[in-house]
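Below is a slice of the complex: some chains, not all, each in place.
Chain naming follows the written order as A, B, C and D, and within any one chain the residues start at number 1.
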Amino acid sequence: ADALESIKEAGILRVAVPQDFPPFGSVGTDMKPQGYDIDMARLIATKLNVDLALVPVTSANRIPFLQTGKVDLVISSMGKNPERDAVIDFSDAYAPFYNGVFGPEELEVADASDLSGKTVGVTRGSIEDLELTKIAPDDATLKRYEDNNGTISAFLSGQVDAIATGNVVAAAIIAQNPPKLPAMKFLIKNSPCYIGFAEGEPALAEAVNKIIAEAKEDGALDEISQQWLGMALPAGL
Amino acid sequence: MPLIAIDGLRKSYGEHEVLKGIDIGVEKGEVIAIIGKSGSGKSTLLRCINGLETINGGSIAVDGAELAADEAHLRALRLKVGMIFQQFNLFPHKTAGQNVMLAQQVVNKTGKAEAEAMARKMLDRVGLGEKFDSYPDQLSGGQQQRVAIARALAMEPMALLCDEITSALDPELVGEVLQVVRGLAAEGMTLLMVTHEMAFARDVCSRVVFMHQGRVHETGRPEEVFANPQTPELQSFLGRSAA
Amino acid sequence: MTYQFDFAWLATYWPVFLDGVLMTVRLIVIGGIAGLLLGTFCAWARSLGPVWLRPPVIAYVELIRNTPFLIQLFFIFFGLPAAGFRLTEVEAATLAMVINLGAYSAEIIRAGIEATPKGQFEAGASLALSPVQTFRHVVLVPALQRIWPALASQVVIVMLGSAVVSQIAVEDLTYAANFAQSRTFRAFEAYFVSTAIYLALAILLRFALLQAGRMIFPHAGAAR
Amino acid sequence: MTQFTLIDILRNLIFATQWTVILSLVSFAGGGLLGLVLLFMRIGKARLLPPVVKLYVEIFQGTPLLMQLFLAFFGLGLFGIDVPPWLAAAVALILWTAAFLAEIWRGCVEAVAKGQWEASASLGMSYLEQMRHVILPQALKVAIPPTVGFSVQVVKGTALTSIIGFTELSKAGTVLTNATFQPFTVYGLVALIYFALCFPLSQAARHLERKMNAAHRH
């Protein structure tokens, strides 16, 4: 059946969102998800005129969630790469994302080759994982954690020298005054976020892209960006 | 026609043939003692008659109906012959009274009141009227065995099979159980009992069957068998158990 | 079912699985040996040791037996550094397995010790063996022999429980499955393969332990 | 960004504990029912069923619960069943619990003396009547302490559902660790809550066992 139709029929849109990835998705003191991705999901649901069901996922399991039909959309600050493109489809970009390697102030790393001999934590299955795996020197150790909770915990508890994650994620960590401040060491990739959905759903793709375009147009997306990223939506997105 | 007709009965465990063709006819009212060395197949014979073992050859008929292996036939058979075991096998989670009532209620669908009346009657008969509400572990071995007899009697069987029912008892308790059996014999119950109590067998039984290596080796009236054993095996068996 | 199974990726990823299996085996071998030693010590302490040693041992055993392994693992790996005590992920995983198996096997071994007839202690004492010598030479071996099958089962349970160590980035068999699925997006197949390997490992491990029991305790009749 | 006080942490952990409790209850109840079915298949008279159950038990006891959770989670979806994490968690835990309980209970049934089967058979009872009136009541009594003891394993087993994204106590712990940067405190509290759930159960099991060994058998 056509995915868009069945969403409308069910009257509910199931969206995979992160809860371990501030500011895109994290929990408040009430343990409810909040963040850029959640607001984006809300926006789409409203535009489709259906109810919204948020499904918290991790970087590692969000694609299986989609493949096995547990969710209709993945709005989980997901970057696009050819491997993923082979198994799911992507919308247009809906959020900016620069991922890089972050470490404590005193860590002397300026590019990938400086990671030699260092231990870097990443979230398994994230774009950072896939990209860093390609560029990191052989004697750098990548510790791949199940979810961002693991990655961030590992950094804060000093189990790794550095982590690879998004700049805004690092900023969100800093905003909470952690015991250890992550500082940007180098940029891995400019990798904006895309909404993912199952392959072969042109109607759904069209509808989602239309909503994204409108939101860029009417400033709704800019508002979300201001609130969560503290900056205007980049023009070229 | 005998009440229990056993004809060419054979039974093996794997390779090991334990019963090698047994022929016995038990008339109504007969009291038969089965004697013989350990391992001669006495228990196996009783268990076959009660359908607790499947047989490998020959036939067993009780009151004219032949034993078959299906559940319905087995139940019918077991309603006709009761069995009492060396280890009593009372149900530990039920009182003496409930032990006696259970099968009546479950198998015969007797009403509770009726089953209870029967249970009281049977417990009285074995001299345990006042133990109706005692649990098995509050009873002596002899009392437990008497409850087991009452339990079997309550199903009003045509015959009772008793497998060394006093062997697990302390010597001073053997008497009270044998007393009950003596009473049953006097009332005309058909009894087939494996026993090592030679004096009792001589006293009470109408016939003695001596088993040896899976066969009926010698049989006869107790006064003959005990006084004049014909085979050397029986002679040696009696000699030993007299010692 | 429209899903097409595809195991072709195994051709590329089998070395990851092999490494994972080796890590899992390494964890259970080290964790198993050290855990059984710890368990033996605690069993001794609880049933025969000095009185002051019993409360801490009981507290340790009960605490471990009544909290999930995953939480113990997180506490050791993420929590202890906050208290100034840092372990690598493999050390943390090994430590968690040791204390876990230690607590469970302590209870099992204690049952074996307490089944020792009093006469064995007295015979040891009357031959002038010290209490520790009596424990070591007289009590311990038959006690272990008595409960060896239960101990073997517990080691297998701990091996299966080690599947969660991938949570702290230990590159074990589960990690291999997770890693492969994050690259190939063949989640079901990846977990299916690793589950089958775990099953084989469990069967092998139990067999090996029972076999080892036969070697360590050459005389079967002693376990009574 | 939000700041968490210790009270916030505790409140959220306790809130998440209710999911741990519910999941435990569901697993235990469901696992108990299925375990009972498996038990009857295992000790019943049908020739084909016992080996099937044996295989079932071998597989579920011989593989990590974590893997069973993953497979339930990603596997059921392949059959077009929409499985939210709680459902996958419940299904996997029920299947896992059932395997253990069936095996525990089988031991209890087999611990009933052979003479009880024979005595009830010789009174003319059918297989089901023997089971219902003689064997199971006795087995049940023996089964209570190990069953209560196993409930501890179920409660602890629910912690693994955090890994497939179900927000119970353990997951709340991870999430809160990240929001608060106090892993020592958070995991310490999580461990204490689990202990508070499990310790009474283990003590109860121990107590029941001791009582049973001491008391009359009826």
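By definition in this document, a residue touches a chain if its C-beta (ideal position, glycine included) is under 8 Å from a C-beta of that chain, and two chains touch if they have at least 3 such contacts.
If you're wondering where the values come from, they're calculated on a predicted model, not measured in any experiment.
Colleague: Counting every copy in this structure file, what formula fits the complex?
Modeller: Putting it as a formula, the complex in this file is A x1, B x2, C x1, D x1.
Here is the rule we go by: only the chains that are shown with their structure count from here on.
Colleague: Which number of steps is the smallest that gets you from subunit A over to subunit B via touching chains?
Modeller: Tracing touching chains, the least step count from subunit A to subunit B comes to 2.
Colleague: Is the number of contacting C-beta pairs greater for C-D or for A-C?
Modeller: Top pair by contacting C-beta pairs is C-D.
Colleague: Just curious, how far off is subunit D from subunit C if you go by their C-alpha centres, in Å?
Modeller: 21
Colleague: Based only on mean CA positions, could you tell me how far subunit A sits from subunit D in angstrom?
Modeller: Their C-alpha centroids are separated by 36 Å.
Colleague: Which parts of subunit C, given as residue numbers and ranges, touch two or more other chains?
Modeller: 78-79, 81-82, 167, 187-188
Colleague: Residue numbers in subunit D touching 2 or more other chains?
Modeller: In subunit D, residues 74, 78, 80, 163, 174, 177, 183 touch at least two other chains, as defined above.
Colleague: Each pair of chains that touch: what are they?
Modeller: The list of touching pairs comes to A-C, A-D, B-D, C-D.
Colleague: List the residues on subunit D that touch subunit C in their complex, please.
Modeller: It comes out as residues 58-59, 62-68, 70-71, 74-75, 78-80, 152, 156-157, 159-160, 162-163, 170, 173-174, 177, 182-184, 186-188, 190-191, 194-195, 198-199, 202.
Colleague: Residues of subunit C touching subunit A in their complex?
Modeller: Residues 77-79, 81-82, 86, 88-89, 166-169, 175, 178-179, 181-183, 185, 187-188.
Colleague: Can you list the residues on subunit A that touch subunit C in the complex?
Modeller: 59-61, 63-64, 67-68, 83-84, 87-88, 121, 124-125, 129-130, 143-146, 150, 153-154, 157-159
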